[in-house]
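For reference, the structure I am asking about is given below.
Let's turn to subunit A:
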Amino acid sequence: MSDELSHLHCGAGGGPVLPGRTVTAQMDLLKGLWRENPVLIQLLGLCPTLAVTNSVANSVVMAGATFFVLVGSSLLVSLLKRFVPNEVRITSYILIIATFVSVAEMGLQALVPEIHKALGAFVALIVVNCIILGRQEAFAGRNPVGRSVLDAVGMGIGFTIALLLMGSVREILGSGTFLGVSLFGPGFEPWVIMVLPPGGFFTLAFVLLTVAWARQRRAARAAAAGRDAAVARRAA
Partner candidate 1 sequence: MSVETHAPEPGPPAPPPDVAPARLLTVLGVGGAVAGTLLVLAFGLTLPRIEANRARALDAAVKEVLRAPARYDTLFVVNGALTKTAPPGADPKKLEQVYLGYGTDGRPVGFAVVAAEAGFQDVITLIFGYDARDRKLLGMKVLESKETPGLGDRIEKSEAFVAQFAGAVAPLVGVKGKRSKPGEVSMITGATISSRAVIRIINKALARLGPRLEAYREEGKGNP
Partner candidate 2 sequence: MLGRLRFRHGVHPPELKELTARVPIRRLPFPAELVLPLRQHGGKPARAVVRVGDRVERGDTLGEADGFVSTPLHASAAGTVSDLGLWPHPDGSYAPAIRLAVDPASPQALRPRLVPEWTALEPAGLVEAIRQAGVVGLGGAAFPTHVKLSPPKDVKIDTILINGCECEPYLTTDHRTMVEYPERVHLGLRIMMRCLGVGRAMIGIERNKPDALEAIRATLPKDLDVTVHALEVKYPQGAEKMLIESLLDREVPSGKLPMHVGVVVQNVASAATIAEVFETGLPLIERIVTVTGRGVRRPGNFIVPVGTKIRDLVQAAGGLTEDAREIVFGGPMMGAAQASLDIPVLKGTTGVVVLTAADTKPTVSYPCIRCGHCLDACPVFLNPQLLGQLALKERWDEMATNHLADCMLCGCCGYTCPSNIPLPQLFQLAKAALRKRPAA
């Protein structure tokens, strides 16, 4: 696979680190939760985010599998980065990822066969989830093991948050249940569309709308605060 590919397509934003600022372990871990959330901010890995979130259980299992693959391959990639020649970098990454995905798939099939059936091909499709290859390219391939794992954990949790958010909304409204437990009793009329494909698109669209709205609000407030500060400075 060619090198430019990763940059065109999967070069996930690791966010250039500002010079002169020490990067703490906390920052490595926490940035994936919101500021660089892979799904909500970077808009990566939307396929699984839409496809498997029709129930919380599916979302949890999918997030877990992805987390496992992400952390595992980040660890391995970071460990091996000095031994991997640049020419075969991406190929090796994919090989590592595919291995972990295969393991995860077999594990799920053995442990939770029902959910594995419900997730269908999407477990295998973690291989082409851009979050994972993106993290290897952007972070694990050029950072020490500890930081890489922290980064992967953070990103994994970020992905899980997004999936759980989608899964909760869709299951609660679409089936009236949470993790299969009925919330509103038998009189509730489920909004079936939420567990259907269009509902996936609409839910994610709403989530992104809300995120955009929140960021706009925050930006506006920051701008207002900046203005106030400038006024205060001038007054002083």
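As a selection rule, all candidates are chains of the complex that A comes from, given by their letters.
Methods note: contacts are C-beta pairs under 8 Å (C-beta built on N, C-alpha and C of every residue); 3 or more make two chains touch, one makes a residue touch a chain; residues count from 1.
This structure is a prediction, so every number in the text was calculated from the model and none was measured.
Q: Which option touches subunit A in the complex, given 1 or 2? Just the number is fine.
A: The single touching candidate among 1 or 2 is 1.
Q: Help me check something: in the complex, which residues belonging to subunit A touch candidate 1?
A: Residues in contact with candidate 1: 3, 6-16, 42-47, 80-89, 92, 95-96, 99, 102-103, 106-107, 109-111, 113, 117, 129-131, 134, 137-138, 141-142, 174-175, 190, 192, 195-196.
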